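Have a look at this one before I ask anything.
Apart from one protein chain that is not included, each protein chain of the complex appears where it belongs.
Our next item is chain A:
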Amino acid sequence: MADQQKNYDHLVIDTCVLAGTIMIESGSEMTRVNNTVLRIARNAGLADANIYATLTGIIVSGGVADVGAQVGSIDKRVLDMEKVAKVNELSREYEAKKITIAQFYDDLKNIDNLVAMFPLWVQLLGAGLVSGSLVVVFQNNLPDFGITFLVGMIGWAVLYFLNIYVQIRFLSEFIAATVVASLAILAVKLGLGIQADDIIIGALMPLVPGIPLTNAVRDALSGNLISGPARGIEALISACALGFGVAIALHFF
């Protein structure tokens, strides 16, 4: 009987760590991670559970004898909002007692099969839409919509493939920004576009670290003085990489 209880407690803590890891990896803010994990633990009967989450790792303790704490490490961070939504949904279902803790753990283990990324062509379309339409919004420049759409798509494709084949952080942003700026200047020289500056501004927008910046402000404001500045530095380095990329292209052309 005691063994059974211990196994159950272990399963609950494993589920909590996995849920927290997935949420931080996919780009959720820390308050939500803390709330969700604590809610799962309380619904499972561990009233004294505690969590300490940072950007690079998560510790969950059970608060009961013989179980101790579990550590999960977080090495990669990608933006995948659907995973955050899915963990949230599963936690709600568990709260309503629609699924058991074992099913919950199983679903979290197989979350890659449950949640599909958009295929590459849809992502490219999205990058093109962001680039093209923001040129119109920011710079009031309607004629450059088409060429910016194209350059933005190429920039996102470069980032996507570099992130897969060359796994050096910040280098892919740097090269993508160089490619975008060079293509924009070339397009104007070939007569395909009108304003090189506007094309660069639009085509860089999908690469700008918007979610890390928003999360940095939120984490710092909610009093998490470890994750907030860490995210801020991550966003700042990506922004600097983009800036250097553009600067190099401007120097050469």
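By our rule, a residue touches a chain if its C-beta (ideal position, glycine included) is under 8 Å from a C-beta of that chain, and two chains touch if they have at least 3 such contacts; residues count from 1.
Everything below uses one rule, namely that contacts and distances are computed from a predicted model.
Set against the options "Threonine/Serine exporter ThrE domain-containing protein", "Biotin-independent malonate decarboxylase subunit beta", "2-oxoacid:acceptor oxidoreductase family protein" or "Cytochrome bc1 complex Rieske iron-sulfur subunit", the UniProt name belonging to the omitted chain is "Threonine/Serine exporter ThrE domain-containing protein". Set against the missing chain, the residues A:L134, A:L183 or A:A230 yield one that touches it, A:L134. Of A:V84, A:I111, A:A187 or A:A230, it is A:V84 that touches the chain left out of the display. When the missing chain is restored to the complex, the residue among A:R92, A:R169 or A:K189 that touches it is A:R92. Although one chain is hidden here, its contacts on chain A can still be listed: residues 27-29, 32, 79-85, 88-89, 92, 117-118, 122-123, 125-134, 136-140, 142, 156, 197, 200-202, 204-206, 208, 210-211, 213-215, 217-218, 221, 239, 243, 246-247, 250-251.
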